[in-house]
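Got a structure here, written out as structure tokens. Questions coming.
Apart from one protein chain that is not included, each protein chain of the complex appears where it belongs.
Chain lettering (A, B and C) follows the sequence in which the chains are written, and residue indices restart at 1 in each chain.
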Amino acid sequence: GAREQHGGGGQNEVPGGTVRFALPPSATPNWILPISYPGYTASYNSAIQSTMYVPLYAYDGTSGAVAMDEQASAAEPPVYSADGRTVTIRLKPLTWSTGTPVTTRDVEFWFNLVRAGKDDWGAYTSGLIPDNVTAFHAVDEHTFTLTLDKTYNNDWFTANQLTYVIPLPHQEWGDGDADRTPEGAKRIFDHLVAEAKNLGTYASNPLWKVVDGPFALRNFTANGAVSLVKNPRYTGEDPARLDGVDFLTFTSSAAEYNVLRAGGVDYGYLPTSNLGQQPELEAQGYTIEPWNGWSITYIPYNFNNPALGKAFSQLYVRQAIQHAVDQQAISSVIWRGTASPGYGPVPQDNDPQYLSDRQKTNPYPFDLDAARNLLASHGWRPGSDGVLTCEGDCGEGVARGTRLEMTLLTESGSDETDGTMQELKSELARIGIELNINSQPLNTVLATGTTCKPEEPSCSWQLSYFGTQGSWYFPAYPSGEQLFTTDASVNFGGYTDAVTDQLVSASTQANAAQTMLDYSARLAEQLPVIWMPNPPYQVSAIDSALHGVSQDPLAGLQPQRWFWTKEVAR
Amino acid sequence: MTTLDPTISLAPAPERRHRGTLSAFLGHRTAVAGGILLLLVLAFCFLGPLLYGSDQVHTNLQAARLAPGAGHPLGTDDLGYDVLGRLMVAGRTSLIVGVVAGLIATAIGAIWGALAGYAGGWADAVLMRIVDTGVAIPALFLLLVAATLVTPSVWVLAVIIGCVSWLVPARLMRAETVTLKERDYVKAISVLGAGRLRIVFRHLIPNAIGTLMVNLTFQIADAILLVAYVSFLGLGVPPPTTDWGAMLSKGITYTYDGAWWLILPPGIAIVLVVCAINFLGDGLRDAFAVRGRR
Amino acid sequence: MSVLSIENLRVTYGDSPAVDNLSLTVGKGEIVALVGESGSGKSTAALAVLGLLPGNAKVTGSIELAGQDVLGLRGEALRRVRGKGAGMVFQEPMTALNPLRTIGFQLAEAIRNHDEQPKRLKHYRDRCAELLDRVGVPEPRRRLDQYPHQLSGGLRQRVMIAIALAAGPELIIADEPTTALDVTVQQQILDLLRDIREHEGTGTLLITHNMGVVADLADRVLVLRQGRVVEEAATTKLFEHPEADYTKQLLAAVPLLGTASHSEPEPADAVLSLTDVVVTYGGRRVVDSVSLHVGAGEIVGLVGESGSGKTTLGNCALGLVKPKSGGVRVFGEPLNGKARRHIGAVFQDPASSLDPRMTVAQTIAEPLVVHTRQGRRERLRRVRELLDAVELPESLLHRYGHELSGGQRQRVSLARAVVLGPKLLVADEPTSALDVSVQATVLDVLARLHEEFGFGCLFISHDLAVVDRVCDRVAVLSGGRVVEQGPCEQVLRTPEHEYTRALLLASPVPDPARQRERRLARAV
Partner (left out) sequence: MIRYVGKRLLLAVVVVLLVTVATFVLLHLLPGGPARGILGVKATQEQIDAFNHSAGFDQPLPVQYWDYLLRLLHGDLGESYSMNTDVTTLLGERLPKTLVLTATSTLLAIVVALPLGVWQAVRRGGVLDHLGTGIAFVLYATPVFFLSLLLIILFSQALPWFPAQAAQGDTLGELLSQPGSLVLPVLAGAGATVAAFSRYMRASTLDNLTEDYVRTARAKGTPERVILWRHVWPNSLTSVVAMLGYYVPVIFGGSLVVESMFNYPGVGLLFWNAARNADYPVLLGVVLVIAIATVAGALLADLVQLLIDPRIRRAGAHDHA
């Protein structure tokens, strides 16, 4: 192949055309049913699903802040009652591709299915949706109310709960009123799941032809290569401007980059090591733009580790370690400026709304002397090999003779991560902490670095890093109930802090904006984890003639808004 | 990963082995060149750091990705390590892993193959089916499992690779044993009532030493390549230790930036050493093989 | 007119000459024999004739073959002479034929190479069949499609001769054409060579170290030693009045059938007794209910053709082969670890009977290491004694096996076998790979050791003369069965079994006159 030239677009839209979008390696879509299912949670599933099945509420961060994307939502903004326990929602006039309108029955259908199949629902957390919705009441064809079990923070409820709700084509997928009994609903749920477990039939199965979004499915292969075509029957406010989108799969990012260089993709990405090629790519007609995620990245401490858990429990130890992390250098050299430093629990580079000043100004800047002093003043003295050993009163539970030698379990296969770890090791060595790096496949890291009790053998891990792609992507409302509260499911290191627990529950249940700010400040200071630079979702290379692209931090795509400003042959 | 199996040309020729082996080897010009090259590389890796000091422990992000120039004859890499110095320490890993893995593989293989070949019958069948099984399981799979179970340090990696690649020498040794045990001296010894182990260790293995030596060189070369693949696949030694394979696979991501100093030095080092070892093996093969010398 | 005339041929490999100043002619229809011990340069001379010497050989002198000077020829011209000027028959018929090609292919190729208008190989089928028929291969047409491994050694050697004849050469060079064959088969091949000389009138250059073969076939003989001709004479003259000392020695070393005298062995307890031993390989009975006893101090010969089961039987005695049925008793008990201490073994191949990684001293001491707890000094003393007993100088103590000659190696093997003072020695063709002169010394040593240690011995050989010389009693094996057994005097002088008689007649004796008589006797 001859190299394909990109760019060259004008200002005006040229309707139609398709876009070739490069999927990241080994993140290929594998689930079409808009009810997520454990084990089938590839990252692009929901981005693709939401082009076909319009969610009740969509959020995006394209406006600079993460906010509701009304155009892409199936309903008008919710109205909460004064006591906050009732929500009234009005659907927009959408229609299914069969011609039937989208009604409250389709929403009820979703609730019935998810209630019946909640144990198999990928997003289920006990006590949250659908458990916290005690009643569904259809007011009319397009209006319904939900009754909640208690008062919640409205923003949180809309952003983190109602976004799960997706009207489903009751007429075609349901079976009369069968879904109104739990058994019937379970049957239908199981049936849909069974059909969805047959990826080979996605393109032909009539079930998946019924859509209400701007796109419909044309092809879906086992490799994960997906083609979308414009849904001509779409009746909403957000119609597709392209004829279609082709999602291309790649075996490695190096392979993708080779193809990108040859011009074979319109919207792709480049490994950071190739950022030096920006001028060439721009000359070829691409725009290079990092795509930041609504995420934070960190290294949990295992507070239950028998050897070092007690040392980790000392705030001054965590402070010293945090002082030794040169986030600025890591971001700008290892990530070549595409990652951004993160100093606390709230995503830092998209939105100031939830971000406290304390977090923003970095309470623990890179400062090796400060780190050394902190440790020295608490009784740590270097041994013959330079590794600090506790020789005084180092804090509650820290035995004399404890050595600050720790092992970091880290995700393998990424040069950036390897580099970051080496940098970390090197800086920590300078303050007398020996860091051993044990890189393992992501799966092993996740399987090993889990919540544990001190006496269990599985508690031998000390630090764990799984953040090459960002450690945690938030839903629209970046609260920490799953991460940092006592016994939270993803609180792998077993961090507990009563103040945090209280702040988190306030942030989800009370309508006070200040609680999020307090939470942000508290954890920026308390360091439940080592805060690390947050890598971008990807560094995109976009054909400069392709307009309407916004790189949504929530990892949504909205391809319906993309349009060409030049004639494309495809 | 691949294995240049030297069985084919090796007709053990014990009657002429000693005298002439050295001279035949020295007469083999490429082999001598290979040997000298290898010595030079060894000196470079193990003595080089004494003459050319550089910090290979601490990163220096401020000096990352410098092109070759004053202070850094081969530039610096993406973490600010001096590439020339890094080439030396990486070479140590590659060479240690290669040699240790080669030795381990050859030792296990020799004993296994000799026992199987000498025992014959059922024991042979069972032992060789195990070898067949090992051959049929992708080495990568074994490496992957092993790397997950233990933290791969340089020595651990060497042991793992050695334990993964003993199958070829085992096969070779068995074939060799099957012919050797028909030799009259082995018969004469076993008639005497000498024990199995004595026969295997005193008679069979020493007499297959030529084959084993040649195979050893290839095992070493292959192990060095295998480390490179393992690093490419992200299972190598933990940083800041590194090896040529890791340097190369990391370096090639900077190909398009034209950072040749990150690619060519480790690439050339691997190619040179593997070639040198293969030439050495080739020379040994000619030195030990009598038929080709007529 | 001579078909081959070599003048002042000198071949050197490296510095030392392998052939030195050799002159020789072969006339039309004449059979000239080249004899001499191993390494005397016989093969080198033969290969030089067809320009087949390896690259490291330097050749001077002249070789005129079919009117052309071979040494001056290169490339295509040389190729034309090969096969056409002289056909070649090599010693080992198995490796000399390409195992992957049919007989027909290899034969047809020999014809085609010298055809003015080469045709496809299948056009030569008829001619090939004729040739095979000529050399006495039964069912020639069927054989054409067979592979070398499907033929017996004798047939293969006939095929080799057919190949040599294919292009109608004036001369056949036969380099040890029968050494690898049984005596009976050897006789057939010799008869064939004579027949060809008589009918085709081809000259023959016969290379051998077997004086019997010379006596049987040759018209004229050249005796070679270290590359030089020591004597040249007509066959009858040479055997009757050898002139050179070396020739005399050579002839004296040849063991003669029926010349040995045997003392009557006194009956003794059997050190080895095999009763109704049966060994099968894949269902085939290789040893078929053989009973054999070796008394203390007695030497029992085991003779028979190749494949008759001699080695297998010997291995049964040594415990290397488990018989399917029948009893093997050593010193009156079934074979066990304790008994092994008192068994020694010597095998055929001197090259492989010593571990190349061990010195002579280590080799001889090995049984001591395995079976005794003697210290180093003690062992060394014993080793020196033994070295003395087998008449080897002490200077050899620290040499490796490959630094010894074949005869020396076999003596070291003997020393190892007797170092523990065995009561039973099994010797499987211990001298068949050796030159006659070397063989004589090894046999002498064996006899002396027997005298000294008084072991019982099972002596396996295919050479009746050797057996006659060494053994008290002999058993004749054929197809796995003992066909005749008894004192040498009786079995080798007045054989009762037909097979024994055939064997005796087929073994050539180094006496042209007697060979002629025997030939006539066979013809009747």
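The rule we apply is simple: a contact is a pair of C-beta atoms (placed from the backbone, for glycine too) under 8 Å apart; a residue touches a chain by one contact, two chains touch by 3 or more.
This structure is a prediction, so every number in the text was calculated from the model and none was measured.
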Chains in view that touch the one left out, judged over the entire complex: A, B, C
The one residue from A:Val133, A:Val259, A:Met516 or A:Ala555 touching the chain left out of view is A:Val259
Listed residues C:Ser5, C:Thr25, C:Asn113 or C:Ser152, member touching the removed chain: C:Asn113
Which of these, B:Thr30, B:Asn60 or B:Ser153, touches the one chain of the complex that we don't see? B:Thr30
Which candidate, A:Val14, A:Ala67, A:Ala138 or A:Leu199, sits in contact with the chain we can't see? A:Leu199
Would you write out the residues of subunit A that touch the absent chain, in ascending order? 1-3, 26, 28, 30-31, 38-42, 119-120, 122, 124-126, 196-197, 199-200, 221-225, 248-252, 254-256, 258-259, 261-262, 264, 413, 441-444, 446-448, 450, 466, 471-472, 482, 489-490
Name every residue on subunit C in touch with the hidden partner chain. 50, 52, 76, 79-84, 87-88, 90, 92, 95-101, 106, 109-110, 113-114, 147, 149-150, 160, 163-164, 166-167
Please give every residue of subunit B in contact with the chain that is not shown. 1-9, 11, 30, 116, 124-125, 128-130, 132-133, 135-142, 144-145, 148-149, 174, 178, 221, 225, 228-229, 232-233, 245, 248-249, 252, 255, 263, 267, 270-275, 278-279, 282, 285, 291-292, 294
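Methods note: only the chains that are shown with their structure count from here on.
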Based only on mean CA positions, could you tell me how far subunit A sits from subunit C in angstrom? 86
List the centre-to-centre spacing of subunit A and subunit B in whole Å, with centres computed as mean CA coordinates. 45
Which residues of subunit A touch subunit B in the complex? 254, 257, 261, 271, 273-274, 276-277, 280, 326, 329-330, 333-334, 407, 412-415, 418-419, 421-423, 425-427, 429-430, 436-441, 444
Could you please specify the touching residues of subunit C with respect to subunit B in the complex? 54, 56, 318-320, 337, 340-341, 343-349, 351-357, 363, 366-367, 370-371, 400-403, 413, 416-417, 426
Enumerate the contact residues on subunit B facing subunit A in the complex. 57-59, 61-62, 64, 78-80, 144, 147-148, 151, 233-235, 238-240, 250, 253-254, 256-257
